[in-house]
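Report on the following structure.
Only a single protein chain was left out; the remaining protein chains are all shown in position.
Now for chain A:
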Amino acid sequence: MIDTSTGSTPQPAFDPAPRQPTAESLARWLVQHVAAYTRLSADAIDRTAPLTGYGLDSVAALSLCGDIEDEFDLAVEPTVAWDHPTVEALVAYLLDALGPRPETA
């Protein structure tokens, strides 16, 4: 049998973020996800408030790492939303982690 646990191939994103995300596009993408999880409208999400304040508990917040990996083909720690607990902090982290990426064909 083949171990398929490593080197999973990225799937085409459902609603792809721009190839070179900006702070604003990242923030919109994150707000959209948090709003969906919490069943709130995007307007209700304060980008500087802790995500846990919206009822997203710490264990549920772990699954954000999978969304980030799916969207940006970027492996992040499951605790990324614990260490960067607001939309704003996550944006700063992601901008840094994504960096200027080499163009791929």
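Before moving on, here are some points about what is shown:
To be clear about the criterion, contacts are C-beta pairs under 8 Å (C-beta built on N, C-alpha and C of every residue); 3 or more make two chains touch, one makes a residue touch a chain; residues count from 1.
Criterion: contacts and distances are computed from a predicted model.
Set against the options "Acyl-CoA dehydrogenase", "Putative membrane protein", "Acetolactate synthase" or "Amino acid ABC transporter ATP-binding protein, PAAT family", the UniProt name belonging to the omitted chain is "Acyl-CoA dehydrogenase". Touch with the hidden chain on the side of chain A covers residues 1-5, 8-9, 11, 36-39, 50, 52, 54-63, 65-67, 69-70, 75, 78-79, 82-83, 85.
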